[in-house]
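Here the complex is missing one protein chain, while the rest keep their positions.
The block that comes next holds chain A.
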Amino acid sequence: MKILVCISNVPDTTTKITFTGDNTEFNTAGVQYIVNPYDEIALSRAIELAEDGKGTVTVINVGEAATDPTIRKALAIGADDAVRINAAPRDAYFVATQIAEYAKSNEFDIILCGRESIDYNGSQVAAMVGELLDIPSISIIKKLDYDGSTATIEREIEGGKEVVSVTGKFVASCAEGTAEAKIPNMRGIMSARTKPLQVVEAVAVEEVGKISKFETPAPRGSVKLIPAESAEELIGLLHSEAKVI
């Protein structure tokens, strides 16, 4: 069994988000980068499945050389090898095309992604890869079992879950619940240094759009404090002042 896990290099969750160049570019000064937290969940489930079924886990990232430390982190968590498609990840369609191209020439049984990246929040890559490869894609899953040919998957729906069965190759994007994110141990960190990391040149992709500008949310007004002794006043304020109940 061969599993491909797509990982994004994203700003740490504690990052204060600011922009430069008249709000056209994300300000990367001082930003720590991490493996996208949802991708860690996908990777952790892939490693569990590979242990059970004696398979291999390859991680793929579309990025420039600066993302190598993030890829090494994924290898430390337990992936067997890695591929970096050598290009800036312009948008989801660009990234999905690179991953699909790589997957076409390297047979994978399962392709896993995180449910979304925490920078652009797209939830796009998994379904795009599925479409480009013409195979099923299940988005935002919270459970994945695999018997070697058929996967039983629970996906999130509003107010519940849906259980889907897929036989043959598929792509899925993983949310919390799919697995507990694994933390690399010292042995993993040591061995990650020597695991194979192949660099592949990107294919050309037609541009369909781009981010032209960023905005930061308008600052909120100051808080109106209500004394705890008269907490019941909140209801009147929400009704007549804020008009939300």
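General observations
Rule of thumb we're sticking to: a residue touches a chain if its C-beta (ideal position, glycine included) is under 8 Å from a C-beta of that chain, and two chains touch if they have at least 3 such contacts; residues count from 1.
Basically, contacts and distances are computed from a predicted model.
Between the listed names "Peptide/nickel transport system permease protein", "Spermidine/putrescine ABC transporter substrate-binding protein", "Electron transfer flavoprotein alpha subunit apoprotein" or "Protein translocase subunit SecD", the UniProt record for the complex's undisplayed chain reads "Electron transfer flavoprotein alpha subunit apoprotein".
Within the complete assembly, A:224 is the residue of A:54, A:187 or A:224 that touches the hidden chain. Within the complete assembly, A:93 is the residue of A:33, A:93, A:108 or A:146 that touches the hidden chain. In the full complex, chain A contacts the hidden chain through residues 11, 13-14, 16-17, 19, 37-38, 92-93, 96, 116, 118-128, 130-132, 134, 136-140, 142, 152, 155-168, 170, 175-177, 206-217, 220-221, 223-228, 231-239, 242, 244-245.
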